[in-house]
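With one protein chain withheld, the remaining protein chains of the complex are depicted in position.
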Amino acid sequence: MSSGPGLESLVDQQISIITNDGRNIVGVLKGFDQATNIILDESHERVYSTKEGVQQLVLGLYIIRGDNISIVGELDEELDASLDLSELRAHPLKPIIH
Amino acid sequence: MSGRKETVLDLAKFVDKGVQVKLTGGRQVTGTLKGYDQLLNLVLDGAIEFLRDPDDPLKTTDQTRSLGLIICRGTAVMLVSPTDGTDEIANPFNQPDGA
């Protein structure tokens, strides 16, 4: 029950978060709670654009409030390392609408 | 329930002082704090609301309207700060990041 095995198995792994305002934040999951508040260490924001490659902004240690999280995903580090972000073009996500 | 200790901020020190309150939805008011409870319901006297730009409701303008004696419902209170010592300033972050 509760959130089950849920995020426990992802602790200390790289995860990728999509926030309600459409940001993509990648970092190491250090902790979480019932409300899906999340501690992300060494986090980076990936800013997508159709005009230039993906920009990575260093954010550092973040507590992200669960309210503001749409998606938490495991990051395949090998696959991720093989991406050439500077060549990647994508539309930025729009914020979610309630 | 340990009563008053529940709150992070002791509003007692703001009583009879000017406070600025931001409410969910974007309204912003200032007034003299006359009373409060543990749910953060606030009584403000001589309250003034800062009106917002109709085209961009996120921005407050210099226009105000007087509300008089009001109660702010606690659930709608987003932020409370003393007006004393609160000033608009120039950009204090000399090196904007993300450059």
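Quick notes on this one:
To keep things simple, chains are lettered A and B as they appear, and every chain counts its residues starting from 1.
Following the convention adopted for this analysis, a residue touches a chain if its C-beta (ideal position, glycine included) is under 8 Å from a C-beta of that chain, and two chains touch if they have at least 3 such contacts.
Everything that follows uses one rule, which is that contacts and distances are computed from a predicted model.
Per UniProt, the protein behind the absent chain is "U6 snRNA-associated Sm-like protein LSm4"; the candidates were "Mini-chromosome maintenance complex-binding protein", "Trafficking protein particle complex subunit", "YAE1 maturation factor of ABCE1" or "U6 snRNA-associated Sm-like protein LSm4". Partners of the chain left out, restricted to shown chains and counted across the full complex, are A, B. In the full complex, chain B contacts the hidden chain through residues 6-9, 11, 20, 24, 26, 40, 58-59, 77-82, 84-93, 95-99.
Mapped onto chain A, the footprint of the missing chain covers residues 5, 8-9, 11-12, 14, 19, 21-22, 28, 30-33, 37-39, 41-42, 44, 47, 49, 56-65, 67-68, 77, 80-81, 92.
Just so it is clear, only the chains that are shown with their structure count from here on.
Measuring from the averaged C-alpha position of chain A to that of chain B gives a distance of 32 Å.
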